[in-house]
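Removed from the display is one protein chain of the complex; every other protein chain stays in position.
And then subunit A:
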Amino acid sequence: MLKSSLNIKVDRRDAKLVMAHFYVAFIALLVGGLAGLLQVLVRSGKFELPAGIGYYQILTVHGVVLGLVLTTFFIMGFQLAAVSKTAGTFTNKQRTIGWIGFWIMTIGTVAAAVMILLNEASVLYTFYAPLQAHFVFYLGLTLVVVGSWAVGTTIILKYAEWRRANPGQPSPLLTFMALVNTMMWTVATIGVAATVLIQLLPWSLGLVETVNVGVSRTLFWYFGHPLVYFWLLPAYMAWYVMIPKIIGGKIFSDSLARMSFILFLLFSIPVGFHHQLLEPGIDPAWKFLQVVLTFLVVIPSLMTAFSLFATFESYGRSQGATGLFGWLKKLPWKDARFTVPFIGMLAFIPAGAGGIVNASHQMNQVVHNTVWVTGHFHLTVATAVVLTFFGVSFWLVPHLTGRKLTKKMNKLALIQGYLWAIGMTFMSGAMHAAGLLGAPRRSSFSEYGGAAQAAEWIPYQIAQAVGGSILFIAIILMLYIFVNLAFFAPKGEEEFPVGEAANQTEKAPMVFENWKLWLGITVLLILFAYTIPFIDLIKNAPPGAQGYKLW
């Protein structure tokens, strides 16, 4: 049953649901990318926004539309496709729940986007209180989260159905991974739902006067850090399962992949304090505990790095490669489905290393609130993750629309990946360097009254504008490729690559499917890491803050 399901296409009805998510995601790429271009141009000091458009307004557009909308829609679509392919076509009921979720998310997105465009919600994508947006913005974000729960329900129902039909069998690897990410997302979004529904919505509606800023930021980061793993895990799905098949190799170990995903479920949530290391109101001992937990979440990423190198080397050697690095030459560099995500993998090395610096407790003072952090997450989410998503689109979009990735499009896709690498090296590199020199993040162009230190940052801001402009060209190219693959590419069959484990006789331990155990440990870790500091934040709270609209 498993074998035959690997050769079939994703059902047309499921494909439509997936493509609906992708349309929203790629519209978001256009809007958010344009906002990003405007930002780097403003920050170069050579350009001013016309018609009274504010810098912080387009910064909010960029963050919300790319960080929250593009990612969530692409991931939900991708996971639906992965589950439909490996666990079987959704039932009508499951698919209907998915569609309901899609429409709730879309309505929420439009509501939030309209408020940002009307300049009623220039609160940046972290929407920190006491910056106060129009209540419709918060309502829109709530709908995005609620909708994503509905789409997640589709995945959970399919998984449960598969397990009932295949007792005693480990679930298909891709379905397992999509399920882990869905569960992590569900547990994490409770935090953001809580701050929005209990604190921010009543406050923006005027039902309560003030807000407890410490609590709202803590709830946000309880969600905000797993959010970055929610972005990353689908990229890992592609790296672990699809890339081996694309290069013609095998998955190094099915069990290792499952183990690393379980570790992400356990350790990616109780670590939000590493975003709040310089925040008053949280005891340093609890910050330290969460720093330790943060370092535990490094382990599955290092496992992934090892596993990928091993997959590549094993494949290269099976093709006759010799020497220490001969296997590198055997990899299919002319195949954009491999090369573009590979650039993403490479970017994850400096990205991960930078992340370890960020999370190193007192050392965070060197980089906190500097543009280094912006450079960091443009390597993680905006290169490692996004280039992998683009690499997935090159085969998944034509697979779903019954078309082919032509040689010409493959070539354009390669150029797109190279351009991204060049643009991001300039932009993110300059952000890292300027950040170490103290340049602040989240801020428009300023000479800070002619301060000598601020003058040091300007050449780096020009480098960011150069890099950002190259990235925008890459975005236009990507949109062209997407539209081609969705509507114009020649009809045909494009493979949905699902890798097989190198050792077929090794059955994944069933303990990995014991959700009572894993969710139980997840909840215990969260309670351990958050309960006492949370009580502190409420009991010893300073007077609440009124809302501010500084734009």
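In the analysis below, a contact is a pair of C-beta atoms (placed from the backbone, for glycine too) under 8 Å apart; a residue touches a chain by one contact, two chains touch by 3 or more; residues count from 1.
Keep in mind that, in the parts below, contacts and distances are computed from a predicted model.
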Tell me the UniProt protein name of the chain this structure doesn't show, selecting from "sn-glycerol-3-phosphate-binding protein", "Iron transporter", "Bll7505 protein CDS" or "Cytochrome c oxidase subunit 2A". "Cytochrome c oxidase subunit 2A"
In the complete assembly, which of A:Ile100, A:Ala193, A:Leu436 or A:Leu525 touches the absent chain? A:Leu436
Tell me which residue among A:Ala353, A:Ala455 or A:Ile535 touches the hidden chain in the full complex. A:Ala353
Looking at A:Ile8, A:Val110 or A:Leu302, which residue reaches the missing chain? A:Leu302
Determine which one of A:Lys46, A:Lys93 or A:Arg317 touches the chain that has been left out. A:Arg317
Even though one chain is not shown, subunit A touches it at residues 302, 305-306, 309-310, 313-314, 316-318, 322, 324-328, 349-350, 352-354, 356-357, 360, 362-363, 365-367, 436
